[in-house]
Every structure is written in structure tokens, then in C-alpha cells.
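Mind looking over this structure? Questions follow.
Note that this complex is displayed minus one protein chain, with the remaining chains in position.
Note that the chains are named A, B and C in the order they appear, and that numbering of residues resets to 1 at the start of each chain.
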Amino acid sequence: MSDPARDARLSYVLTLSCPNRPGIVAAISQALFELGGDIAGAQQFDERESRIFFMRVVFSVPAGGVERAVLGQALAALAARFDMHWSLRESLRPTRTVIMVSRFDHCLVDLLYRWRIGELAIAPVAIIANHPRETYAHIDLDGIPFHYLPVTAATKAAQEARMAEIVRGTGAELVVLARYMQILSDSMSAWLAGRCINIHHSFLPGFKGARPYHQAFARGVKLIGATAHFVTPDLDEGPIIEQDVERITHADTPDDLIRKGRDIERRVLARAVRYFTECRVIPNGRKTIVFNP
Amino acid sequence: MSDPARDARLSYVLTLSCPNRPGIVAAISQALFELGGDIAGAQQFDERESRIFFMRVVFSVPAGGVERAVLGQALAALAARFDMHWSLRESLRPTRTVIMVSRFDHCLVDLLYRWRIGELAIAPVAIIANHPRETYAHIDLDGIPFHYLPVTAATKAAQEARMAEIVRGTGAELVVLARYMQILSDSMSAWLAGRCINIHHSFLPGFKGARPYHQAFARGVKLIGATAHFVTPDLDEGPIIEQDVERITHADTPDDLIRKGRDIERRVLARAVRYFTECRVIPNGRKTIVFNP
Amino acid sequence: MSDPARDARLSYVLTLSCPNRPGIVAAISQALFELGGDIAGAQQFDERESRIFFMRVVFSVPAGGVERAVLGQALAALAARFDMHWSLRESLRPTRTVIMVSRFDHCLVDLLYRWRIGELAIAPVAIIANHPRETYAHIDLDGIPFHYLPVTAATKAAQEARMAEIVRGTGAELVVLARYMQILSDSMSAWLAGRCINIHHSFLPGFKGARPYHQAFARGVKLIGATAHFVTPDLDEGPIIEQDVERITHADTPDDLIRKGRDIERRVLARAVRYFTECRVIPNGRKTIVFNP
Partner (left out) sequence: MSDPARDARLSYVLTLSCPNRPGIVAAISQALFELGGDIAGAQQFDERESRIFFMRVVFSVPAGGVERAVLGQALAALAARFDMHWSLRESLRPTRTVIMVSRFDHCLVDLLYRWRIGELAIAPVAIIANHPRETYAHIDLDGIPFHYLPVTAATKAAQEARMAEIVRGTGAELVVLARYMQILSDSMSAWLAGRCINIHHSFLPGFKGARPYHQAFARGVKLIGATAHFVTPDLDEGPIIEQDVERITHADTPDDLIRKGRDIERRVLARAVRYFTECRVIPNGRKTIVFNP
């Protein structure tokens, strides 16, 4: 940031996965070096069970140097050689994001605040709610298109079709269910696989399903938590991205749990979204790899 | 501690529960005052659902003042008036404790160390193991009787009978399952109700049953935990006394989880045992009240 | 809450401190009982060094029963007998609060959100900023009077006089320095003693003074924190109300620390303000007693 030499460069994040075998790191770092790339950070993970290799590389090239298309060709050649899935993204481009919300707006408010002060590299392209705009009267949406899409059992298919239209129309790369209290259909969940993050208000796999704070109260646990995960057709079973907990006591009522939970939900969801925008999360079957600094 | 006036006094902990109604605190504090008691600390909890009132009072009387029997009579009179369950215990008397263990000895070693340096007010009256003494060759038992009680499906009833004999014979007030990997029978669990603490190596209610760290690994959670709870016939469903967690990542193998888990198990179990010895834990149906400072 | 019988009652919080001696609890609980009071919760602390006794009692009286003035007379009589400081407050009355802020508005935004959804029992009677209203253009102040009070060395005395006028004029019970980056004068600090909470963006007593995140970065600590404390003339030395920390690594830049710090600051300040509004905090010399459930 304070380094002008680096600032005149274009920064990229490369993520990849492939069957593990010797020589991958050498081939990638050599290819990037030859294209004028300077590796600023790299993380890798060698999954023992599946023998899949995962890697995240942050690198820069001189502005005016190699073009993105040329980078892409070089990576495609490596991909062919190593049977590699890969994705390349400019570091500074914000992630086009649709936020979905129901009545409780604490996660929405939090995400918008972090976006506004430049903490979260998202570009909110739409807010979709199953409650009308006046529910969020105190929130300055700052021009973000707001879509009121109420839903009943009868209209669910149509509502999801409209939702998909918005996602497609905005070119959204990420859909965040920010305490959106409707269950997505299997087909919608499948369509959004790997690009839709939900916040579940329990420490999964404890207290799946509805009213998790009331379940936690009934069971008498001593810590409550929240879980950000990718949405899959298998409800509350999607790959976990981030979790956190807070201590409670016998004296905490369900209302107290809900209050303490809001704080956990906000920070867990914000972290998960940040990891996503920084290409730190790679789904890996039922699990995720999260390359943290 | 540094107060000689207080040191010449006898210190007690009174715990009680009764249907809630006005005047309880006044009656108890007045009774203790009239008997020369000085209340050093009190905690109370008013359970909204059941309308049961719970209280823990630490008080002292002058040495050579009112006798324990007289205290008991006064409390019995109050108990009759308020329909009260109560228990009175001298603060400084260590809790007679049986520790049960299987192959993994980290919790046993930890409890014994805390006992030896005077941190934990237990008096270990027996160690029961389903592995022979040589499994614990490096541990200085310091004269604590060691009972090797191996167990098979065929001998389980007899083994538990022997176990019960030891608990009875030693006058044990507490049985700690310090990673004792056998499931107690329903009748044994019921007989030990409210005085037998188990450490479960997961953050209940997630990952009940066997091999919880392997379950946690398979599910891809981002935090693992341990749970100390009272043993009940309902396996892994006993009232929770204490829980804690630690952060893990995708790079942690099941062996790493087991290693990190040992630390959590040790401190969670030690806290639960300490709360018990200080009369801070009161079972309340499926839950517990833990009066922490 | 779900108890209609209790809802027809008036609820109070009594806090008190006095030299410790036997009989205090009995006298207070007896007096409240005689006035028709039902004690819903009580916490006490016996400070060993100073032999001062502290207590917080939550109780209710039937609506239409004893009047507040009569309660006050009974407490005054007890106060005379036990040399007691005391304070009585209706539980449900929100705390009249002035919030002061500088350029960074994350704590302000957070407090207002918690107020708006009914989580925090404050009544914001004024916002005072040394930056103009447009700095906070995105915040819906919802009618809370906003005072722009810029300050220079030359105008400081006048600015503080104006500030005091606002505090007086609004009947504020609490002043929150929500990342207000000006140092209050000694006389202002003294005048606000016990009713002015500041959030310091370090884990005091580490990194006092300016730019604590940069100090933390330079020292290479592995956790950073925030501290909410009462303001005293002794800068960064006021009684601590609440602290929390978060883990950092060598890879976190000062900007990352500032980002992570915002989250800690918000939740630490919000907790401290909540403790204050619920009469849980009692200053005790250089320290505080915080009666948590």
C-alpha cells in the first residue's frame, strides 16, 4: 500500500486445484516468473485423503506488461499438463454481490457498513428481501437496487425464477443470505453452488433447523455460536467456511441468546464474505479450504 | 485468606432450591445473621419457566460459635416453611473423589497435578482403570488406591458391582470419568446421578457417540470443543456443566484434532470438577445452574 | 417477559456499597420484603482489602403498591444505619446518553443500531462531534440533536463549556466517547467522573497513548484488544469496565489491525454501555466491580 513501486503493478489472485504430484509449484512459479510476475504470497494444501493439491497465489505484473489474456493462455497450458482447475481474478476488483434478507436486518446493516467504509471489497448490485422496503426504513441503501420479492408456498417457484433473473442480470458473483429466512429450493441451491453463502445461527452441526437459539436454551449449552457455510441442497449441511462462539450462562434467556447471537452472526458472516472476496475459500467436497494469512 | 479475623471462623457453603416466592432471601439471611453467620457471598437464580428459585450462600460463623447441628436445625425449619431442598458443606473439606480412566491418561495426570499443588480441593480416594497399573507407569499415585477393573460384555455387571462397592466403601462424593471409555449401565448411571462427571471430547450436542474428532474432521468444522456433563442413563445427553472450544483449520488432521482436544478436555474437566467441589453446580432437570464468581 | 404477573409490577435496580459487617443482606432483604418487594436477582461482592461491601439487587413491587418515595425513605434509613452509598433506578427507564464522536463512526453507528432495535436501553439525547454533520451523511440520526463542536487548542475551553451545557441541558446520565479523539481537560474529566465511558483502541495497560495499533504492530504482539473504561483526569488510567482481544499474525499490517480492531472496539464499548445502563458497573477506586449474570 505504501509502496509506490508495487502500486504501479497489477495484482492478481490465482487459485487452483489438481491431482498432487511433484513439480506443480515449480512449474507455476517458473511460469509466473517468466511472464514478469512477482509472487507476493502463496499458500498451498495437500489433501492427504483425496491426494488433491490446492493452491492460492497472489502475484503482480508490471502495469503495461503482460496482458491478462496471455496470463490466461499460460495458465491454460499448465492446466492441461497438470489436469488443473484454476481461476484468476484481479485483486482489486470488488465482488458483485446480491444480498438477501428477511425481517432481521443486523447482518445486512453490518455488510453495508463494511462496504461503505471500504473494508469489504464487495459491490452490492442488488438487495432482495421478502419484506417491503419500509421494513428497512432506517437504512440508507445509497442507490443499491432493492427488490421486494414476497414468497408463499404457491409463489415460491416464480419468486426464485425472479431471483435467478436478478442474479443473472446483475452479473452477481456472490449471493449472501444475510439472515434470509426462506429455504432455497434444491434446484436453486444447486444452481448457486459455490457462490452462495448463508449464515446459520447455531454452531453447526449442533441445533440444525429452526429456532436454534431456543434449542440451545433447552439443551443448556454453555457456549452458543454461528456458522457461515456454502448453500447446498442438503439443508444446514453445506461446506462450513467460518464459525465462532460466545459464552453464555444459565441466566441467559432465549432473548439474551438472540442478542449475543447477533454479534456472532455479524462477524462470522462478514469474515466469510471477506474470505470469499479475497479468493481464500475453495470448496472441497463437504468441506472447505480457507487460506488465511 | 490474608484476613486473620476471618480465618478464625468456620466457612460453609449452603445451596438450596425451592418454589419461588417473596421473602426467601430475607428469611435465609435473617436466620444466618441470628446464628452469628456472616455472608461472604451469595448468588441466586430465579428460573422463569419452572418458577424454581436457586441460591448459593457462602457464610462463616465464629469458630467455637454455633454448632453444625444447630445450623442444620435452623435450615430444616426454613426448608419446611419454603418447601426447600438444601445442602450444607464446610468450604474447606476436600471432596472425596473416585477417578476412572482408560488408556488415555491426560485428564488423570492433570487432575492429580492440580490436586497435588492444592489447586483442586479433591481428596482422591480411589483410581479405577480398565487397564492395568503399568499403563500408568510414569504416574506417581502417591498412595492413592489403584483398582484394575477390566471389563468385557460378559463381566460388565460384576465390574460395575465392584465399582459401586469402591464408591460406597470410600465414601466418595464424586466420581469423575476422566476419559473412561466404557459406557456405564443405565442403573449405574442412575445410581450416580448428580455426582458423576464425564468429559466428552466434542462440543455437544454436535458429534455425539464414538470418535467425535473423526466426525469433526469429516464434517469440516472450524472449531472443536469438549463438554463436561453429569452422567445420566441418556448417553451424551446429561446436564452440561462446562464447555470450551479451540480453532482448527482445514490443515488439521484427525491427529491434530486429538492433540488440540487434549488441552480443551483437560481444562474443561478441571473447571467442572472445581465448580463441583465449590458447590457451584446445581442440576436443574436437563440443565445445570453454575454459579460462577 | 412472558410472565404477566411479573409484568404488572414495577422493577427496580438497587446498587449500594458500605463498610462490610454482618447483617447487611438480612436488613436489606427484610426491608424490601416488608415493602412488598420481590427480589428477582442479587449479586454481592466483599472487597477483602478495603472491607467494603458492594451489592446489586433487582426487585419488583406491585404496580400501585409502595411508592418510590417510600422506597427511598426506607433505603435512606438503612443507609444511615450501615453508612451506605446507594442508588435506586427503575429498570425499564432508558439511560439518557450523549454520544461523542470524531471522524471514525463505527462505534457511533453500532450504538445507534443497537438502540434502534431495542437492544441497548439508552435514550440518545445528543450527538456531539468535532466534525461537521456531512461527515456522517449516511447515518439516519432519527431526530437526535447533532452538535458540531470543532475544537482547537485555542477554543478548547469554550468547546468544553458548550459540551457541559449540552450534558446539563439534556439531563444526560451518561457520556460515551465513541472514538472521540480529543483529550478531555482534567476539570471536564473530573466533572464527568463515573458517568463518562471511553473506548481505548488497545488492550490497556499495553500501548497507552496515540496510535496504539501502530505500537502493537511495531512490538509484534500476537493478540490485539480494546478497553472500555471510565474517563478520569489520568489519561488511559481510568477504571476498566470491559476488555476483549482478537488474534493477529505477523502478516497483519497496521491497516489489518485497524480493521480487526473496529470489531473489538464496537463490541467492547457496546457491552460496557449495556453494563452501565443495567447498573452492573460500580467504580471502586482505580478498578470497577462488574456484576455480570
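Rule of thumb we're sticking to: contacts are C-beta pairs under 8 Å (C-beta built on N, C-alpha and C of every residue); 3 or more make two chains touch, one makes a residue touch a chain.
The structure displayed is predicted, hence computed values, not measured ones.
Although it is not drawn here, the omitted chain touches the following shown chains in the complete assembly: A, B, C.
By the touch criterion stated above, the residues of subunit B touching the omitted chain are 1, 41, 106, 109, 113, 116-117, 119, 138-140, 142, 249, 251-253, 255, 259, 262-263, 267, 293.
Mapped onto subunit C, the footprint of the missing chain covers residues 45, 48, 203-207, 218-223, 225, 239-245, 249-251, 253, 284, 286-290, 292. Where subunit A meets the missing chain, the touching residues are 2-3, 22-26, 29-30, 32-33, 36-46, 48.
Basically, only the chains that are shown with their structure count from here on.
Touching subunit A and subunit B at once are the following chains: C.
At the subunit A-subunit C interface, residue numbers used by both copies make up over half of all numbers present, so the two copies contact each other through mostly the same positions. Relative to subunit A, the most remote chain by averaged C-alpha coordinates is B. The chain closest to the protein's centre is C, with centres computed as averages of CA atoms. Subunit A and subunit B have Cα centroids lying 42 Å from one another. Annotation for subunit A: residues 249, 251, 253 touch two or more other chains.
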